[in-house]
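Working notes for the structure below.
All protein chains of the complex are present and in place, except for one that has been dropped.
Let's turn to chain A:
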Amino acid sequence: MNDMLSRNFAEVHSGLTPTEAMDESNRCLFCYDAPCIKACPTGIDIPSFIRKIATGNLKGSARVIMEANPVGATCSRVCPTEQLCEGACVLNDASKPILIGMLQRYATDAAIRSGERLFAPGPGNGLKVAVIGSGPAGLSAARELARFGYAVTIYEAKEKPGGLDTYGIVSFRLPQDVSLWEADQLRTMGVEIRTGVRVGVDLPPEKLLAEHDAVVLAVGMGRVPALGIQGEQLKGVYDAIELIESTKTGIYAGDLDGARVVVIGAGNTAIDAATCAVRLGAENVKIAYRRTRSEMTAYDFEYRFAKEEGVEFRWLTAPKRIIGDESGKVTHLECVRMKLFPEAGKDGRAVPVPIEGSEFRMEVDAVIKAIGQTRLTGLIESYGLEHERGVVSIDPATYRTSHPKIYAAGDVVFGQGCGEATVVSAAQQGKLAAYAIHRELNQQSAETA
(Lines give C-alpha, C1' and ligand atoms only; values in the text may rest on other atoms or scores of the structure.)
Protein backbone atom coordinates (compact mmCIF):
# COMPACT_ATOMS: atom_id res chain seq x y z
CA MET A 1 0.00 0.00 0.00
CA ASN A 2 2.78 2.41 0.91
CA ASP A 3 4.54 1.58 -2.35
CA MET A 4 1.38 2.42 -4.24
CA LEU A 5 1.06 5.69 -2.32
CA SER A 6 4.63 6.77 -2.93
CA ARG A 7 4.35 5.85 -6.60
CA ASN A 8 0.93 7.33 -7.36
CA PHE A 9 1.24 10.29 -5.02
CA ALA A 10 4.63 11.58 -6.17
CA GLU A 11 4.60 15.29 -6.91
CA VAL A 12 2.88 15.95 -10.25
CA HIS A 13 5.01 18.86 -11.39
CA SER A 14 8.75 18.50 -11.32
CA GLY A 15 10.56 21.71 -10.53
CA LEU A 16 12.42 23.85 -13.03
CA THR A 17 15.77 22.62 -14.26
CA PRO A 18 18.73 24.96 -13.66
CA THR A 19 18.58 26.00 -17.31
CA GLU A 20 14.86 26.70 -17.16
CA ALA A 21 15.34 28.69 -13.97
CA MET A 22 18.15 30.69 -15.56
CA ASP A 23 16.07 31.44 -18.67
CA GLU A 24 12.98 32.33 -16.71
CA SER A 25 14.69 34.41 -14.05
CA ASN A 26 16.48 36.39 -16.73
CA ARG A 27 13.16 37.12 -18.40
CA CYS A 28 11.97 39.01 -15.30
CA LEU A 29 12.11 42.75 -15.93
CA PHE A 30 13.01 43.65 -12.32
CA CYS A 31 10.18 46.18 -12.30
CA TYR A 32 10.34 49.12 -9.96
CA ASP A 33 7.51 49.12 -7.38
CA ALA A 34 6.38 45.90 -9.02
CA PRO A 35 2.69 44.99 -9.10
CA CYS A 36 3.49 41.34 -8.30
CA ILE A 37 4.71 42.40 -4.84
CA LYS A 38 1.43 44.20 -4.18
CA ALA A 39 -0.53 41.19 -5.41
CA CYS A 40 1.23 38.86 -2.95
CA PRO A 41 -0.70 38.76 0.35
CA THR A 42 2.62 38.41 2.19
CA GLY A 43 4.34 41.07 0.06
CA ILE A 44 7.32 38.97 -1.05
CA ASP A 45 9.85 41.15 -2.89
CA ILE A 46 9.48 39.04 -6.01
CA PRO A 47 11.78 40.94 -8.41
CA SER A 48 14.50 40.75 -5.78
CA PHE A 49 14.27 37.00 -5.22
CA ILE A 50 14.15 36.36 -8.96
CA ARG A 51 17.19 38.52 -9.60
CA LYS A 52 19.05 36.55 -6.95
CA ILE A 53 18.24 33.34 -8.82
CA ALA A 54 19.63 34.93 -11.98
CA THR A 55 22.86 35.91 -10.20
CA GLY A 56 23.29 32.47 -8.68
CA ASN A 57 22.55 33.65 -5.13
CA LEU A 58 20.02 30.95 -4.27
CA LYS A 59 20.41 31.22 -0.52
CA GLY A 60 19.74 34.95 -0.69
CA SER A 61 16.76 34.27 -2.91
CA ALA A 62 15.23 31.79 -0.47
CA ARG A 63 15.80 34.25 2.37
CA VAL A 64 13.90 36.99 0.55
CA ILE A 65 10.98 34.60 0.04
CA MET A 66 10.94 33.08 3.51
CA GLU A 67 11.48 36.43 5.21
CA ALA A 68 8.15 37.72 3.90
CA ASN A 69 6.42 34.35 4.02
CA PRO A 70 7.48 31.75 6.60
CA VAL A 71 5.63 29.10 4.57
CA GLY A 72 6.95 30.33 1.23
CA ALA A 73 8.02 26.87 0.10
CA THR A 74 4.48 25.55 0.56
CA CYS A 75 2.99 28.62 -1.09
CA SER A 76 5.18 28.17 -4.16
CA ARG A 77 3.20 24.98 -4.75
CA VAL A 78 -0.31 25.76 -3.58
CA CYS A 79 -0.84 29.50 -4.17
CA PRO A 80 -3.34 30.52 -6.85
CA THR A 81 -0.53 32.40 -8.59
CA GLU A 82 -2.62 33.14 -11.68
CA GLN A 83 -4.85 35.26 -9.49
CA LEU A 84 -2.06 36.73 -7.38
CA CYS A 85 1.55 37.49 -8.38
CA GLU A 86 1.53 36.04 -11.89
CA GLY A 87 -1.82 37.63 -12.62
CA ALA A 88 -0.29 41.01 -11.82
CA CYS A 89 2.93 40.50 -13.80
CA VAL A 90 3.35 43.35 -16.30
CA LEU A 91 4.45 40.85 -18.93
CA ASN A 92 0.82 39.71 -19.20
CA ASP A 93 0.51 42.77 -21.42
CA ALA A 94 3.63 42.11 -23.48
CA SER A 95 4.28 38.39 -23.79
CA LYS A 96 3.57 35.93 -21.00
CA PRO A 97 3.91 36.31 -17.26
CA ILE A 98 6.97 35.12 -15.37
CA LEU A 99 6.53 31.70 -13.73
CA ILE A 100 6.87 33.25 -10.27
CA GLY A 101 5.53 30.23 -8.38
CA MET A 102 7.92 27.86 -10.14
CA LEU A 103 10.88 30.17 -9.51
CA GLN A 104 9.86 30.50 -5.86
CA ARG A 105 9.82 26.72 -5.67
CA TYR A 106 13.24 26.55 -7.35
CA ALA A 107 14.80 28.82 -4.75
CA THR A 108 13.08 27.23 -1.74
CA ASP A 109 13.80 23.71 -3.00
CA ALA A 110 17.48 24.63 -2.97
CA ALA A 111 17.10 25.84 0.62
CA ILE A 112 15.34 22.60 1.57
CA ARG A 113 18.16 20.59 0.01
CA SER A 114 20.84 22.62 1.79
CA GLY A 115 19.03 22.29 5.12
CA GLU A 116 20.66 25.48 6.31
CA ARG A 117 19.01 27.75 8.87
CA LEU A 118 17.84 30.89 7.10
CA PHE A 119 17.06 33.13 10.08
CA ALA A 120 18.52 33.62 13.52
CA PRO A 121 16.31 34.19 16.56
CA GLY A 122 16.38 37.62 18.15
CA PRO A 123 18.11 38.15 21.49
CA GLY A 124 15.77 36.77 24.17
CA ASN A 125 13.41 39.35 25.64
CA GLY A 126 12.17 37.18 28.50
CA LEU A 127 8.61 37.02 27.22
CA LYS A 128 6.76 33.83 26.37
CA VAL A 129 4.15 33.21 23.73
CA ALA A 130 2.14 30.05 23.13
CA VAL A 131 0.91 29.27 19.66
CA ILE A 132 -1.89 26.76 19.38
CA GLY A 133 -1.76 25.03 16.05
CA SER A 134 1.20 24.64 13.69
CA GLY A 135 -0.47 25.28 10.37
CA PRO A 136 0.60 28.18 8.18
CA ALA A 137 -0.83 30.87 10.49
CA GLY A 138 0.74 29.36 13.61
CA LEU A 139 4.16 28.76 12.03
CA SER A 140 4.16 32.23 10.60
CA ALA A 141 3.30 33.92 13.91
CA ALA A 142 5.84 31.78 15.78
CA ARG A 143 8.64 32.53 13.31
CA GLU A 144 8.16 36.27 13.55
CA LEU A 145 7.90 36.19 17.34
CA ALA A 146 11.10 34.11 17.56
CA ARG A 147 12.89 36.70 15.46
CA PHE A 148 11.75 39.37 17.92
CA GLY A 149 13.27 37.36 20.78
CA TYR A 150 10.22 35.71 22.31
CA ALA A 151 10.38 32.22 23.78
CA VAL A 152 7.76 30.53 21.60
CA THR A 153 6.12 27.18 22.16
CA ILE A 154 3.81 25.70 19.57
CA TYR A 155 1.20 23.18 20.70
CA GLU A 156 0.14 20.81 17.96
CA ALA A 157 -2.49 18.11 18.38
CA LYS A 158 -1.16 15.96 15.55
CA GLU A 159 1.95 13.86 15.46
CA LYS A 160 3.71 16.19 13.03
CA PRO A 161 3.66 19.98 12.60
CA GLY A 162 2.36 21.83 9.56
CA GLY A 163 -1.40 21.53 9.97
CA LEU A 164 -3.32 21.55 6.72
CA ASP A 165 -0.07 21.75 4.74
CA THR A 166 1.16 18.52 6.27
CA TYR A 167 -2.13 16.63 6.43
CA GLY A 168 -4.75 18.28 4.27
CA ILE A 169 -3.24 18.96 0.85
CA VAL A 170 -2.58 15.96 -1.36
CA SER A 171 1.04 14.83 -1.60
CA PHE A 172 1.14 15.09 -5.37
CA ARG A 173 0.68 18.82 -4.98
CA LEU A 174 2.48 19.31 -1.69
CA PRO A 175 4.74 16.59 -0.31
CA GLN A 176 5.00 16.46 3.47
CA ASP A 177 8.71 17.19 3.59
CA VAL A 178 8.07 20.73 2.34
CA SER A 179 5.90 21.81 5.27
CA LEU A 180 7.99 19.77 7.69
CA TRP A 181 11.08 21.70 6.54
CA GLU A 182 9.26 24.95 7.21
CA ALA A 183 8.52 23.74 10.74
CA ASP A 184 12.13 22.57 11.14
CA GLN A 185 13.34 26.05 10.27
CA LEU A 186 11.49 27.24 13.39
CA ARG A 187 13.06 24.53 15.51
CA THR A 188 16.52 25.68 14.42
CA MET A 189 15.53 29.10 15.76
CA GLY A 190 14.74 27.70 19.18
CA VAL A 191 10.98 27.46 18.78
CA GLU A 192 9.67 24.47 20.69
CA ILE A 193 7.06 22.49 18.78
CA ARG A 194 5.19 20.17 21.13
CA THR A 195 3.33 17.74 18.92
CA GLY A 196 0.67 15.30 20.05
CA VAL A 197 -0.63 17.80 22.61
CA ARG A 198 -4.32 18.61 22.40
CA VAL A 199 -5.06 21.86 24.19
CA GLY A 200 -8.27 21.34 26.10
CA VAL A 201 -7.69 17.59 26.39
CA ASP A 202 -4.06 16.98 27.31
CA LEU A 203 -3.44 20.48 28.57
CA PRO A 204 -5.88 22.76 30.37
CA PRO A 205 -6.46 25.90 28.30
CA GLU A 206 -6.21 28.18 31.34
CA LYS A 207 -2.80 26.76 32.25
CA LEU A 208 -1.47 27.77 28.87
CA LEU A 209 -2.90 31.22 29.28
CA ALA A 210 -1.45 31.65 32.74
CA GLU A 211 2.03 30.54 31.75
CA HIS A 212 2.42 32.80 28.72
CA ASP A 213 2.39 36.50 28.04
CA ALA A 214 0.24 35.99 24.96
CA VAL A 215 -1.46 33.17 23.09
CA VAL A 216 -1.98 32.85 19.36
CA LEU A 217 -4.96 30.72 18.46
CA ALA A 218 -4.25 29.23 15.03
CA VAL A 219 -6.12 25.97 15.21
CA GLY A 220 -7.73 26.04 11.79
CA MET A 221 -10.84 23.95 11.34
CA GLY A 222 -12.02 20.42 11.97
CA ARG A 223 -13.48 17.55 10.02
CA VAL A 224 -16.03 17.67 7.22
CA PRO A 225 -19.51 18.24 8.68
CA ALA A 226 -22.35 15.80 8.24
CA LEU A 227 -24.37 16.09 5.06
CA GLY A 228 -27.48 15.65 7.17
CA ILE A 229 -28.95 13.02 4.87
CA GLN A 230 -29.87 9.39 5.23
CA GLY A 231 -27.13 6.77 4.81
CA GLU A 232 -24.09 8.74 5.96
CA GLN A 233 -23.00 5.94 8.27
CA LEU A 234 -22.76 3.40 5.44
CA LYS A 235 -19.50 1.68 4.57
CA GLY A 236 -17.99 3.54 1.63
CA VAL A 237 -18.78 7.03 2.86
CA TYR A 238 -15.57 9.02 3.40
CA ASP A 239 -14.63 12.33 4.98
CA ALA A 240 -12.43 14.10 2.37
CA ILE A 241 -10.07 15.53 4.98
CA GLU A 242 -9.58 12.12 6.61
CA LEU A 243 -9.11 10.44 3.26
CA ILE A 244 -6.38 12.89 2.17
CA GLU A 245 -4.74 12.63 5.59
CA SER A 246 -4.66 8.84 5.36
CA THR A 247 -2.79 9.03 2.04
CA LYS A 248 -0.32 11.55 3.46
CA THR A 249 0.41 9.53 6.56
CA GLY A 250 0.44 6.19 4.73
CA ILE A 251 -2.40 4.70 6.78
CA TYR A 252 -4.95 4.65 3.95
CA ALA A 253 -6.96 1.46 4.28
CA GLY A 254 -9.95 2.31 2.12
CA ASP A 255 -11.27 0.41 -0.83
CA LEU A 256 -11.44 2.79 -3.76
CA ASP A 257 -9.64 0.53 -6.24
CA GLY A 258 -11.99 0.09 -9.19
CA ALA A 259 -14.70 2.06 -7.39
CA ARG A 260 -17.28 4.42 -8.83
CA VAL A 261 -16.91 7.53 -6.68
CA VAL A 262 -18.94 10.68 -6.17
CA VAL A 263 -17.40 13.62 -4.34
CA ILE A 264 -19.88 16.04 -2.79
CA GLY A 265 -18.71 19.66 -2.92
CA ALA A 266 -16.55 21.75 -5.25
CA GLY A 267 -13.90 23.46 -3.18
CA ASN A 268 -10.17 22.80 -3.32
CA THR A 269 -10.51 19.95 -0.84
CA ALA A 270 -13.17 18.35 -3.05
CA ILE A 271 -10.79 18.53 -5.99
CA ASP A 272 -7.99 17.08 -3.86
CA ALA A 273 -10.28 14.25 -2.74
CA ALA A 274 -11.39 13.55 -6.31
CA THR A 275 -7.86 13.46 -7.76
CA CYS A 276 -6.82 11.43 -4.73
CA ALA A 277 -9.54 8.89 -5.55
CA VAL A 278 -8.30 8.69 -9.13
CA ARG A 279 -4.82 7.86 -7.85
CA LEU A 280 -6.24 5.29 -5.46
CA GLY A 281 -7.54 3.37 -8.46
CA ALA A 282 -11.14 4.58 -8.72
CA GLU A 283 -12.73 3.61 -12.02
CA ASN A 284 -14.85 6.72 -12.29
CA VAL A 285 -14.86 9.90 -10.22
CA LYS A 286 -17.57 12.53 -10.36
CA ILE A 287 -17.87 15.76 -8.46
CA ALA A 288 -21.46 16.67 -7.61
CA TYR A 289 -22.08 20.30 -6.77
CA ARG A 290 -25.37 21.99 -6.06
CA ARG A 291 -24.34 25.21 -7.80
CA THR A 292 -22.41 25.74 -11.06
CA ARG A 293 -18.84 26.18 -12.12
CA SER A 294 -18.98 29.93 -11.65
CA GLU A 295 -19.90 29.63 -7.97
CA MET A 296 -17.48 26.88 -7.01
CA THR A 297 -14.65 27.87 -4.70
CA ALA A 298 -11.94 25.67 -6.24
CA TYR A 299 -9.26 27.60 -8.10
CA ASP A 300 -9.28 27.52 -11.87
CA PHE A 301 -5.98 25.68 -12.01
CA GLU A 302 -7.37 23.07 -9.63
CA TYR A 303 -10.46 22.65 -11.80
CA ARG A 304 -8.31 22.25 -14.91
CA PHE A 305 -6.11 19.74 -13.09
CA ALA A 306 -9.17 17.68 -12.07
CA LYS A 307 -10.42 17.66 -15.66
CA GLU A 308 -7.00 16.51 -16.86
CA GLU A 309 -7.13 13.71 -14.30
CA GLY A 310 -10.44 12.56 -15.79
CA VAL A 311 -12.73 13.82 -13.03
CA GLU A 312 -16.27 14.52 -14.26
CA PHE A 313 -18.39 17.37 -12.99
CA ARG A 314 -22.13 17.26 -12.30
CA TRP A 315 -23.36 20.79 -11.74
CA LEU A 316 -26.65 21.72 -10.05
CA THR A 317 -26.75 18.34 -8.39
CA ALA A 318 -27.35 17.87 -4.65
CA PRO A 319 -27.28 14.60 -2.68
CA LYS A 320 -30.57 13.51 -1.16
CA ARG A 321 -29.76 10.16 0.40
CA ILE A 322 -27.15 7.46 0.30
CA ILE A 323 -28.49 3.97 -0.31
CA GLY A 324 -26.76 0.80 0.81
CA ASP A 325 -27.20 -2.93 0.50
CA GLU A 326 -27.99 -5.38 3.28
CA SER A 327 -24.28 -5.59 4.22
CA GLY A 328 -24.27 -1.84 4.90
CA LYS A 329 -22.24 -0.94 1.85
CA VAL A 330 -22.99 2.00 -0.40
CA THR A 331 -24.70 1.07 -3.69
CA HIS A 332 -26.45 4.23 -4.87
CA LEU A 333 -26.49 7.94 -4.37
CA GLU A 334 -29.84 9.60 -4.81
CA CYS A 335 -29.56 13.17 -6.03
CA VAL A 336 -31.89 15.98 -6.90
CA ARG A 337 -31.40 18.55 -9.61
CA MET A 338 -31.14 22.17 -8.54
CA LYS A 339 -31.77 25.55 -10.02
CA LEU A 340 -30.25 28.83 -8.96
CA PHE A 341 -32.21 31.76 -7.68
CA PRO A 342 -30.80 34.86 -9.28
CA GLU A 343 -30.84 36.86 -6.03
CA ALA A 344 -27.66 36.40 -4.11
CA GLY A 345 -27.74 34.84 -0.68
CA LYS A 346 -25.94 35.99 2.47
CA ASP A 347 -22.52 35.03 1.15
CA GLY A 348 -23.07 36.81 -2.16
CA ARG A 349 -23.58 33.63 -4.14
CA ALA A 350 -26.77 32.53 -5.92
CA VAL A 351 -29.02 30.33 -3.80
CA PRO A 352 -29.70 26.81 -5.14
CA VAL A 353 -33.15 25.28 -4.73
CA PRO A 354 -34.24 21.73 -5.59
CA ILE A 355 -36.39 21.09 -8.66
CA GLU A 356 -39.34 19.08 -7.46
CA GLY A 357 -39.59 15.57 -8.85
CA SER A 358 -36.15 15.63 -10.44
CA GLU A 359 -34.66 12.96 -8.17
CA PHE A 360 -32.40 10.37 -9.80
CA ARG A 361 -30.02 7.66 -8.68
CA MET A 362 -26.40 7.02 -9.51
CA GLU A 363 -24.79 3.63 -8.98
CA VAL A 364 -21.82 4.26 -6.73
CA ASP A 365 -19.38 2.37 -4.55
CA ALA A 366 -18.15 5.33 -2.54
CA VAL A 367 -19.24 8.83 -1.55
CA ILE A 368 -16.69 11.40 -0.39
CA LYS A 369 -17.96 14.34 1.64
CA ALA A 370 -16.16 17.60 0.93
CA ILE A 371 -18.62 20.29 1.85
CA GLY A 372 -16.35 22.37 4.06
CA GLN A 373 -15.02 21.91 7.56
CA THR A 374 -16.51 22.05 11.04
CA ARG A 375 -15.51 24.71 13.53
CA LEU A 376 -13.54 23.92 16.66
CA THR A 377 -16.11 25.69 18.77
CA GLY A 378 -15.30 23.77 21.96
CA LEU A 379 -11.76 25.12 22.24
CA ILE A 380 -12.87 28.61 21.29
CA GLU A 381 -15.49 28.57 24.01
CA SER A 382 -13.12 27.10 26.57
CA TYR A 383 -11.28 30.45 26.34
CA GLY A 384 -14.58 32.29 26.44
CA LEU A 385 -13.82 34.03 23.15
CA GLU A 386 -16.50 35.84 21.25
CA HIS A 387 -17.30 34.08 18.02
CA GLU A 388 -19.94 33.77 15.39
CA ARG A 389 -20.83 30.17 14.62
CA GLY A 390 -17.27 29.10 15.37
CA VAL A 391 -15.56 31.99 13.59
CA VAL A 392 -13.54 33.82 16.23
CA SER A 393 -14.22 37.55 16.32
CA ILE A 394 -11.11 39.69 16.08
CA ASP A 395 -10.04 43.29 15.74
CA PRO A 396 -9.12 43.25 12.03
CA ALA A 397 -6.19 45.58 12.64
CA THR A 398 -4.51 43.55 15.38
CA TYR A 399 -6.03 40.05 15.18
CA ARG A 400 -6.74 40.38 18.87
CA THR A 401 -9.75 38.42 20.13
CA SER A 402 -12.18 39.46 22.82
CA HIS A 403 -9.60 38.25 25.32
CA PRO A 404 -6.76 40.80 25.56
CA LYS A 405 -4.04 38.16 25.79
CA ILE A 406 -5.32 35.98 22.96
CA TYR A 407 -4.84 36.62 19.27
CA ALA A 408 -6.20 34.51 16.45
CA ALA A 409 -5.18 33.95 12.82
CA GLY A 410 -5.81 31.63 9.91
CA ASP A 411 -8.89 29.54 9.19
CA VAL A 412 -10.16 29.97 12.76
CA VAL A 413 -11.00 33.58 11.87
CA PHE A 414 -12.02 32.87 8.29
CA GLY A 415 -15.65 32.84 7.38
CA GLN A 416 -18.91 34.66 6.99
CA GLY A 417 -17.81 36.03 3.66
CA CYS A 418 -14.71 37.81 4.93
CA GLY A 419 -11.07 37.07 4.26
CA GLU A 420 -9.46 34.33 2.24
CA ALA A 421 -9.01 30.70 3.24
CA THR A 422 -5.67 30.46 1.48
CA VAL A 423 -2.38 29.28 2.95
CA VAL A 424 -0.80 32.56 1.94
CA SER A 425 -3.37 34.72 3.71
CA ALA A 426 -3.11 32.55 6.82
CA ALA A 427 0.65 33.17 6.73
CA GLN A 428 0.12 36.91 6.47
CA GLN A 429 -2.40 36.90 9.31
CA GLY A 430 0.08 35.02 11.49
CA LYS A 431 2.69 37.69 10.78
CA LEU A 432 0.27 40.52 11.54
CA ALA A 433 -0.83 38.88 14.79
CA ALA A 434 2.83 38.54 15.79
CA TYR A 435 3.50 42.22 15.05
CA ALA A 436 0.45 43.24 17.07
CA ILE A 437 1.60 41.11 20.02
CA HIS A 438 5.06 42.62 19.79
CA ARG A 439 3.68 46.16 19.73
CA GLU A 440 1.42 45.45 22.67
CA LEU A 441 3.97 43.66 24.86
CA ASN A 442 6.67 46.19 24.03
CA GLN A 443 4.38 48.98 25.08
CA GLN A 444 3.47 47.14 28.29
CA SER A 445 7.09 46.57 29.21
CA ALA A 446 7.86 50.21 28.44
CA GLU A 447 5.04 51.29 30.75
CA THR A 448 6.12 49.03 33.59
CA ALA A 449 9.76 50.01 33.21
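Assorted remarks:
Definition applied: contacts are C-beta pairs under 8 Å (C-beta built on N, C-alpha and C of every residue); 3 or more make two chains touch, one makes a residue touch a chain; residues count from 1.
The criterion applied here is as follows: contacts and distances are computed from a predicted model.
Set against the options "Cobalt transport protein CbiM", "Dihydrothymine dehydrogenase", "Branched-chain amino acid ABC transporter permease" or "CoA transferase", the UniProt name belonging to the omitted chain is "Dihydrothymine dehydrogenase". Listed residues A:Gly15, A:Pro35, A:Gly60 or A:Pro354: the one in touch with the omitted chain is A:Pro35. Among A:Leu16, A:Cys40, A:Ala54 or A:Ala408, the one in contact with the hidden chain is A:Ala54. Between the chain not shown and the residues A:Met4, A:Leu91, A:Leu180 or A:Ile323, the one that touches is A:Leu91.
Residues 22-23, 26-27, 29-35, 54, 90-91, 93-94 are the ones on chain A that touch the missing chain.
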